[in-house]
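For this depiction, one protein chain was excluded, whereas all remaining protein chains were kept in their positions.
Presenting chain A:
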Amino acid sequence: MRRRGSSSNSAGKFAMAFLAPAIVLLGALVVYPIFYTAIRSLFDARGSFNAGANYVDMFTQADTLGAILHNIIWVLVAPIVCTVLGLVFAVLSERVKWKTAFKLIVFMPMAISMLAAGVIFRSVFQENPKVGVANAIAVTVHDAFAPSSSYPGAQPRPNADIVKTDGAVRSKSAVQAGETVDFPLVAIQAGTFEKGDPVATKAPAAKATQITGTVWSDFVLGGGGTPNQLGDGKNSLIRVTVEALPAGSTKAAATALTDDHGRFTLSGLDPGTSYTVELPSSNFREPFNGVPWLGPQLINVVVILSYVWIWAGFCMVMVGSGLTAIDRSLLEAARTDGANEWQVFSRITVPQLAPVLVVILVTLIINVLKIFDLVYVIPPGTSKPAANVIAVQMWNVSFGGGNDQGLGSALSIFLLVLVLPAIILNVRRFRSQR
């Protein structure tokens, strides 16, 4: 330990004078509250002693228990993800010329308040793909691989000889080659047809190896028309896939698309076999409207992602300052000895950075345990219980309507207990440095 300075009698007085403002503030607003809260946690909402009942409540009530569980998820996931990303970003950015610009971009979210970040991420993950960028991308990618259908939700006309099973519409009775099967469908979404759209017409008679038919919307806007019958200006369903399945098989013997007038011709069929004619479910699939990011199932993923967005920059900068301190000659020596980049990274860089990584992890774990702002802002009302954490629950219980300061105190003391290992680790590290 460095010993210097005057050890005269007046030193203590001076020290007290210098320390007094800090000690008064910390004592009144941090230390005293800890003891007050610890004692308060043993009393109920109205202030009468209940000897630990708050702590029993905390671990038995579903919402507080849920908050504790979510905090555990946070602690297990968020610090590790941030640190790993920070490490990767720091090491990779060393290899490009624009590393300063890159670091600036990734570090920038640290300068944005948590509250604003919450607002930003809530808009990014809006469910409506027209507004939320995440779902806009999800829908674009999805539709590139599985285009949405033209006639979602279409149903067979109840009295026709067709039936809908597993999303596909198929003929009820067996069909022989040379016959004609018609598909009158209803419940086509409004707005599918416009005035002047092509009208369905009767399919030509089938040859011996063919099955023909028409697919149409069996509904006339404004009423009129005979059910199950063509005509009266009924619209055709165009470019609908039609398959002929031999009886008992799921493999199509022939496939066709309907033309502008709803007509299809399945050819190359065996005259002796019975077939089921099917319009596969791909014709009627509901359009993909994006992922419900802000729903209860995914809300924790989204909130943790926004946390990572903010804190990965911090980790990157910390690792970066650690990188400048490591022994470069070791890296060079390893490369000369023929180690590849991955070996250099995993065997030399990471072990040398280990102390820095521990500091980052401890800092983030403390930070994550206290997480409040993001969880308070991002989840919409219905998802709030699924995202709840201790700090938010503590707030809700004691101020936001619950008005049970006993339970609130117990929750914050529990938070303090969770932070204790990190405190002990910090103190130990401090003492070993002396």
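By our rule, contacts are C-beta pairs under 8 Å (C-beta built on N, C-alpha and C of every residue); 3 or more make two chains touch, one makes a residue touch a chain; residues count from 1.
Criterion: contacts and distances are computed from a predicted model.
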From "Peptidoglycan glycosyltransferase MrdB", "3-methyl-2-oxobutanoate dehydrogenase (2-methylpropanoyl-transferring)", "ABC transmembrane type-1 domain-containing protein" or "PTS EIIA type-2 domain-containing protein", the UniProt protein name for the chain not displayed is "ABC transmembrane type-1 domain-containing protein"
The one residue from A:29, A:62, A:144 or A:190 touching the chain left out of view is A:29
Filtering A:124, A:237 or A:387 for touch with the omitted chain leaves A:124
Contact residues on chain A toward the hidden chain run 2-7, 11-12, 14-16, 18-19, 21-23, 25-26, 28-34, 36-37, 40, 89, 92-93, 95-96, 101-102, 105-106, 108-117, 119-121, 123-124, 130-133, 136, 309, 313, 341, 366, 369-370, 372-373, 376-377, 390-391, 394-395, 398-399, 405, 408-409, 411-413, 415-416, 419, 422-423, 426-427, 430-431, 434
